Structures are given as C-alpha cells and as structure tokens.
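Every protein chain of the complex appears in place save one, which is left out.
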Amino acid sequence: MQALTREVLLDRAKALFADGTVDRAYGWKRGEFDYDVTPGLFRSVEEMEKEFVFDDFCGANFSKYLVEETRKGEGKILVFLKPCDTYSFNQLLTEHRFDREKVYAVGIPCEGMADVTKLKAEAAEGIRSITAEKEGFVVHTLYDGDKTVPRTEGLSERCLVCKSKKHVAYDELLGEDGEVADSARFDEVARLEAMNADERFAFWQRELSRCIRCNACRDVCPACTCETCVFNNPNSGVESKAPVTSFEEQMFHIIRAFHVAGRCTDCGECSRVCPQHIPLHLLNRKFIKDINAFYGEYQAGAEVGSRAPLVNYTTADLEPGEAVQRGNEHA
Amino acid sequence: MRKIAVAKLDALFAAMAKTHTVYLPADGADGRAQYTRWEAGVVYSTALNTVRSAKDFFFPQTENLMDFKMEGKSIELIDTRDEGEDFIVFGVRACDVRSFDVLDRVFLAEPVDSYYAARRAHGVIFSMACTRPAETCFCKTFGIDAAEPAGDVACYIDADTLYLDAKTEKGEAVLAALGLEDSDTAAVDAQKALIRERLDALPLSGLSAAAFGGDKLDEYFERPEWKTLSETCLGCGTCTFVCPTCQCYDIRDFKTNTGVRRYRCWDSCMYSEFTKMSAGQPRLTQLERFRQRFMHKLVYYPANNDGIFGCVGCGRCLSRCPISMNIVKVMKTLGGKNV
Amino acid sequence: MQVTEYKPKIVAFCCNWCSYAGADLAGNNRLAYPAEVKIIRVPCSCRVNPMFILRAFQRGADGVIICGCHPGDCHYTSGNYYTRRRMALLFSMLNYLGIEKERTRVEWVSAAEGAKFAATMNDFVQTVAALGENKRLEDLRCKL
Partner (left out) sequence: MQRIGVFVCWCGSNIAGTVDVEAVSEALKKEPGVVFSTNYQYMCSQAGQDIIKNAIAEHKLSGIVVCSCSPRMHETTFRKTAAAAGLNPYMVEIANIREQCSWVHKDKLTGTEKAIILGRTAIAKVNLNAPLTPGESPVTKRALVIGGGIAGIQTALDIADAGFEVDIVEKQPTIGGKMAQLDKTFPTLDCAACILTPKMVDVAQHEKIRIFSYSEVESVSGFVGNFTVNIKKKARYVKEDVCTGCGLCTEKCPQKNVPNEFNLGMDNRRAIYIPFAQAVPKVATIDPRYCTMLKTGKCGVCSKVCTAGAIDYKAKDEYIEEKYGAIVVATGYNPISMEKFDEFAYSQSKDVITSLEFERLTNAAGPTAGVLLRPSDHKHPKTIVFVQCVGSRCSGAEKGKEYCSKICCMYTAKHAMLTRDKYPDTDVYVFYIDVRTPGKAFDEFYRRAVEEYGVHYIKGMVGKVSPQGDKLMVQASDLLANKQLHIEADLVVLAAAIEPDASARPLATMLTASMDTNDFFTEAHPKLRPVESPTAGVFLSGTCQGPKDIPETVSQAGAAAAKVIGLLAKDKLTGNPCVAHSNELMCNGCSSCERVCPYGAITYEDKEFRMPDRTTRMRRVAKVNEAVCQGCGACTVACPSGAMDLKGFASAQIMAEVDAICK
C-alpha cells in the first residue's frame, strides 16, 4: 500500500495542467490486469483521469524518458519521482542529458513496489486479481482460491533493501520525505565474495548463460543513455546481437557494468526487467561496494555535478593488486 | 491412446533417450522452467510454460552457417553443418506447437531453409494439454485448442497417469517402440472438458482477432494510437526473443584467428540496428519499428499465409515486457469494441 | 605423442614514456624474459580500455599486464591515476566473476627500471603458466 493514493497525485497533476505549469505528464497507465502497469506520457487531464494509476505496481522509473522527451516541444513535462528515481534524475542532470528547465518534478513517497514474478511464483499460475491489504498482497488465483503473500515476500528485492526514502531532487514534494536508509543491499555481494573463485565462476556461468541479449537491462537503464551503444556500433569491436559464446555473455555484462560504474544509482531496473531473471544488480552493486570501500562512500545521483569516482583520483589510491585482495577479504 | 504412470516418467524418458535426445521443461536454478536436455535426475516441470519458447529447437538464437579458413592469401570454404540427431521435445504446449506451423510457412517455403528443415526433420513433438492455463493465455483467440494440442504425440496428465495420443505417423512410430500400455480415452475426454471450461473462464477468453487479418493494412497503418502505444517502448528485444513465432535473423561474420565464421542470429525488428545494411534501417523511429512487429503478427503474416495469424497467444510477452506493453493492449486499443 | 611445453600468451600494454622505455632498457642490458610476452605500445596506460583486456582474453591471451609510469611520474601528470582506479575496479570485478585474479596485473615500471621490467615479466609468465590455459574468458571460436 502506498502512502499516497492515485487521487492525490491526480489532483496535483490536474492543477499543474490547469495552471499551465506543464503540458504533458509521465505517469503510470492502468494495464490489462492489476499488475501490468505501463509507463506512459499523458497529454491531458482527461487521459489521466481515464488511465492513470498509482499503486504497488508502479516500479517504472521515468527519468530516462526525459532525455528524449525534453528535446521535444517547449512546454514543461510533469514527472512523478519516487525517491530512488530522483537519484537517476540527478545523475542524468550531472551528465547534461536533459534540460532541467523543461521538467516539473513532483517527488512522491514510496512504500516499495511489488515484484510480480514473486507473487506469481508464490501463488502459482493463474491470477484473477491482486489486492494490496494490510497483511500483504492478496492474490485471487484462478484455481487455488485466495493466497496472501506477506508484503516482505512480495516486494521487489531492490525495495526490500531500499537505500533511500529521501528525495534528492524535486520541484515539489507530495507527502513526507524519508531518510537515507541503512540498507543491507551489499549482503548478497558479500556472500558471493565469500565463495571461492570456482564457486563464483560457476554461479555467474549459471546466471549469465541464461542471457538472451534482449538488451532490456541496457535499454531500461537510466545510466545507459548513449546515443549509440558500443554493443550496437559495428566499429566498436564488441558489437554483437546475440550471446554467441559464454565469452560474449561475460563481455557484455562486464563492459556494461563498467560503463555505468560510478554512475549507476542502483535503481535496480536492470534486474527488474530481465526476462531471464539474471541478478544483474549484483554486478553493479559489486562496483558500488568496491568504490565505497576503495575511494570512500559515493552515491551516484545524490547531488548534481558531483565527480564520479572513475573520473577522479587521489594520489594515495590503492593499487589494483590490493583492490583484488581486498575485494576477496571483505567477505 | 497409451498411458504410463507418472511415477514411471523417468523410465519413459530413459526409454525415449535410447533412440532420441530428449528435451523437456525442467525448473532451473532460478526456479523457472526452461527446456533442458533430459538425463537421469532431470525432473519434468509442471510449469505452464518455459521462459524461452520451443522455437529454439528448430530456429536457435545462433546457428553457424559456414567457416572461411584463410591461409596467407588463400580462402577455403568449410560447411559447418552437422548431421544432427533425432530428438524429442516433450511437453510442448498447444501454443508453441502452433508456432512451428507459423515458422514452417516461412522457413519451409521455397527457397527452403535447409538448416531449419534439417532440424525439423529430426524433431518429434510431444505436446502437452494445459490443465491450468494462466490469465495471460489467449491461444483461443487464434483458434488454438489447448485441450487438443497438435504435435506428433499429444499428452495429458491427470493425477497420476500420463496419457499419450499419437497424432502423426512419426509420433506413432516413436510410441510403438516404447511399448506402452494401451488406454481408453475416458480420463482424457474428461480432462478436455475441464480444460475447455477453464479456457472459457480466462480473463482474455473473449479476446477476438476478427478485427485483424491480411486485408487490414489500410485500416491500421496510419492509426494515431501507434504513437501513444509505442511512446514508452524501450526498443529492447525481449518480446521478440521470448516470442515463439518471431523469425527474423541477421547473418553476421565473426573474425576467428584463422578466418571467418559466418553465423546467423536472431534479430529484432524492435532494434534500431535491425539487420542494418549499407542503406541503413528502413524504419527510422521506434513508432515504425513497434508498429512493424504488431502489424506483422496481425496483418502482414495472415496476408501472406492464408489468414493464419503470426501470434499464438502464449502470453510470454505479456509477462516479460519491461514496460508491460503487449499485443493484447495493442489489439484492444486498435480494435476497440471489436476486440 | 609429442609433448609440447605449455606456453602462455601474454599481452603487455606499455606506456610509451616509461614502461616501453623500460622494456627497451631491459633489451639494451640483455635482460632475458620469455618470448611469450608481446608488447603493445600505448601513449599512456590510461589509453588501455577494459575492452582491450577482454579482447585479448577472448582472442586467446592467458594473461594481460599493463605497465605505466609510477604514480606521480605520468608524462601526462594524471593518466596512470585513472588507470589505477579503472583497473582496480575491473580486476576486482573479474575476480568476482570467478576469473583467476593472477591473469591480470598492473605494474609501474619506469624508463630506468629495465631490470624490474624483465623481472616482472619473468614472474608474470611464471604465474600465468602455473594457472594453465585461460578457460574462463576464452572464446572457442577464436581458436578455430
């Protein structure tokens, strides 16, 4: 259950359309079922009244859409930003990827978003509807009656280890702002670090071998906004449309993670959208964990204009050999 | 019709494996079903469907076509096709079985794709009826009966028995060799009735494709709704790659240490780099690319293939699309009340 | 059956100003190191893209070493500092993926350190040889 209802957001959007502050709005659109909410661009209050929703299935982060959309038209775009979305928003601003003046950002609190795959797995196939109740998500199944999934089991992994309920960017805030959380998000990385190299290799082979190179992780990633991705560029030497060999699977994911290292806000969209459920966030979080350990705590997107760790240095930085050693040790 | 106790499935697979390589859905490390090569210990998954479709068996994501070996300044061509082995794909759902027809009409039409044809000739399909279709299923929309799956052998599982019904000579030949017990059809008939009842009760059971078809190009091509439908499309290839009927591929060369390996791999019309050629990509915007995919399933494919739709209603794109956009939403938006 | 001694393939990226000159000095002083080491000259160690390193492994390298000026002595003042961060993170990631950490190395070798260059290469080749062939980051197509 979210702290704010659809109506609160809708009323605010109506007012912003009405007073001319914005002429279009990014919001979540009702789907076919309860859970398949689509991110959408609304051009009028009427459209919003008809299709806008806000509930536990509104995980999509709109920040990346702003890169293209702000280049169109003169008016401002309303965008609803959950706390984690604001980090992506700032990071894109740091990289000059969109014009802040073209956006009206409304921060909204977030109580965590559901992971549909988990709900489906918990409740077997055949979902008639899902309702969010106090005790958790109640899944009304087609064949097995109602099943209740406790909220802590039905939320997305990224929400269970939410790093911040604080908004770091907005023009106005609806509801209460939260705090940066003391998150357990690196526990899983540490678990992997504790394994020996063979185990880690086996783990990643198992995970990455499922990759079908659909590029969903990249295409949804708010840090991956390259005009032309190296994996699409025939002259880059790494272009490929399919993971032909296990090397290409590794290459794609290593380079993608490296390219967003220090820029990744850990929004978790990559893992959310992976059709093969590869825990891609564990790659990004490894970089974040290392950066924090080697170069001091750094949260991408926490402030606009900050210098990312990979375009920075100190004369006393640790040596690569030491880094690998320490990467093993924090386990 | 033949039968075998579910408890003896392993023995059945072992018997099949004597003459064929056997693939069946099994739950992977991530808890989701994928087609897996059977060997002792691999357990048949009762999951409704696999994440990836069964088209992989005939049209794999990558396939080597030939090698060029270069020595100094000379070039030698090497055919890399292997003989292939007979194989059984067990547990294919009705929707995926239909997808083979959709692919056949493309790859087996003249000029025949010999790589595809070879795989097809080696494969035996054991389909499986769907006793628990999901809310995302809409095979009925395209005239598929999940209670009566096609294939070489149609299978049904009730509480503790697997029923096998040969549908083709190929299927009969395989079954005959397995020496199974004969069975009457009573249990299967009862299950078919139950399945049909359940199919009718699905949320998408009323979805109709009547508003679409080969003659609808003019009606839909310029529709303004394409803009809003495609606006937040990420342009990834998820829908394409999990789709059992998407058949586009790109032919590429990989520089090896001694020459070049020519292979083909799936491509997606959703990609901005779709089969990029010297002339560039003909569909310049995501709107055009998005439209292409759905128009192809609902209009272009039927136009060229006796009215058969290019979608089989398996529902994979409904559950996998990162932004939850899918063919059902497209059909409903464009078709309005007629859908 | 003929038994051939396993010889690892080693790619060494050397910056033009220090390490490449260090390698030259090793040559001037006739300080031997294994022929498996092949050097690629780059203007600065910061020119080395992680993609080059992965490319080397893909193509059959068993070890990749990057040599640059000592921190503080970079011809371009700061290049090797960036190298140090990039490679620290990259190597840590490779290790996290279960790829043998001994296959990658960064070493600072000045133009005066011919002996260090030769010693480093001897040691690196020995270390990589002990690991055997690179299997975890190879692309079998390349060995066709």
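Think of it as A, B and C in the order they're written, each chain with its own count starting at 1.
One rule holds for everything that comes next: a contact is a pair of C-beta atoms (placed from the backbone, for glycine too) under 8 Å apart; a residue touches a chain by one contact, two chains touch by 3 or more.
Just so it is clear, the structure is predicted and the values come from calculations on it, not from any experiment.
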{"item": "Displayed chains contacted by the hidden chain, counting the whole assembly", "value": "A, B, C"}
{"item": "Residue, one of A:Asp19, A:Glu74 or A:Glu227, that touches the chain absent here", "value": "A:Glu227"}
{"item": "Selected residue (touches chain absent from view) among C:Ala56, C:Ala88, C:Val109 or C:Val128", "value": "C:Ala56"}
{"item": "Identified contact with the non-displayed chain, of C:Val42, C:Cys67, C:Leu97 or C:Val125", "value": "C:Val42"}
{"item": "Of B:Ser114, B:Ser208 or B:Thr285, the one touching the omitted chain in the full complex", "value": "B:Thr285"}
{"item": "Residues of chain A in contact with the chain not shown", "value": "71, 94-97, 225-230, 233, 235-237, 259-260, 307-308, 310-312"}
{"item": "Missing-chain contacts mapped onto chain B", "value": "72-73, 255, 257-258, 280-281, 284-285"}
{"item": "Hidden partner chain, residues of chain C it touches", "value": "9, 11, 16, 20-21, 23-28, 30-33, 35, 38-44, 46-52, 55-56, 59-61, 72-73, 75-79, 82, 86, 118, 142"}
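Going forward, only the chains that are shown with their structure count from here on.
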{"item": "Innermost chain, where centres are averages of C-alpha coordinates", "value": "A"}
{"item": "Centroid spacing, where centroids are CA-atom means, of chain B and chain C in whole angstrom", "value": "46"}
{"item": "Centroid distance [mean C-alpha coordinates] between chain C and chain A, Å", "value": "36"}
{"item": "Separation of mean Cα positions, chain B and chain A [Å, integer]", "value": "30"}
{"item": "Per-residue overlap in chain B, given as positions that touch at least 2 other chains", "value": "254"}
{"item": "Contacts with two or more other chains, residues of chain A listed in rising order", "value": "244"}
{"item": "Chain A residues touching chain B - in the complex, by the definition given at the top", "value": "31-33, 36-41, 60, 65, 116, 120-121, 124-128, 142-143, 206-207, 210, 212-216, 218-220, 232, 234, 240-244, 272-273, 275-277"}
{"item": "Complex contacts: residues of chain C adjacent to chain B", "value": "59-60, 141-144"}
{"item": "Chain A - residues contacting chain C, complex", "value": "189, 192-193, 197-205, 230, 236-238, 244-245, 247-248, 250-251, 254-255, 257-258, 261, 283, 286-287, 290-291, 294-295, 309-315, 317-324, 326-328"}
